[in-house]
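In this view, the complex is presented without one of its protein chains, the others remaining in place.
This part shows subunit A:
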Amino acid sequence: MFVLYEMTQDVRIDPVNLGQDRTEAITNELNQRLSNRVMLNVGLCMALWDIKSIGSGVIYPGDGGVHSKVVFRYIVFRPFQDEIMVGKIKNCTPDGVHVTLGYFDDILVTPECLQYPSKFDEREQVWIWEYKAEDDDEVHEMYMDKGETIKFRVTGETFNDTTPIPDTNPQGSNKNDPQGASGPQPGTSKAPAPGHPSSSSGTDNGAPQKIPYSITGSINEPGLGLMSWWS
């Protein structure tokens, strides 16, 4: 479910933070930059695990910040193919069952991946598994209500590049807007390289319905589905 990624990035320490402990300043900077953001083809970044090495600080003309190359390890949410995970049903739509883990919402179990046969109840907006036991003819309606704990298998993942305009520096704008008061806007000179593949989670800037990272799941095998079905 969670993995460790080693990354190398250029980190700029703002002049106001130069009085701080260097590793602490870099830790804060990396967490500001990456935490709770989806990095393209990597996953949802959670928090800095540790720093492996810090390169020498470089000062560029016209910029008071100190830039250093940092090799660090980051905790990333990236379930592997066929992983079994437990989540909660967020809601049901004709598209399928939407599952949430609390910190990650974009999980969809499509109708063909539900237990067979399942039907969607338009009035109650809920999926129902019409389970029929082998030894009796009665059809048991198994409701998949919102908030129920559900066990599912990860069958696929999709990354979407949500960079607003490919040429500008997406990091700069995303980084500074959520925490307005935390510091002066630096004239980002060469900071993180342009076209850096990380992108915001899309919720900050009200971007159109483009999901940076989504997971598809299935529950159409024994043992999967609502936890209460199998206990």
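Quick note on the criterion: contacts are C-beta pairs under 8 Å (C-beta built on N, C-alpha and C of every residue); 3 or more make two chains touch, one makes a residue touch a chain; residues count from 1.
As a convention for this text, contacts and distances are computed from a predicted model.
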item	value
Options "Ribosomal RNA-processing protein 41", "Replication factor C subunit 2", "DNA-directed RNA polymerase III subunit RPC9" or "Similar to Nuclear cap-binding protein subunit 1 acc. no. O14253": UniProt name of the undisplayed chain	"DNA-directed RNA polymerase III subunit RPC9"
Sole contact to the chain not displayed, among A:S35, A:N160 or A:S214	A:S35
Subunit A residues touching the omitted chain (full complex)	1-10, 21-24, 27-28, 31-32, 35-37, 39, 42, 46-47, 49-56, 69-71, 73, 75, 80, 82-86, 101-103, 151, 153, 178-179, 182, 192-193, 196-197, 221-224, 230-231
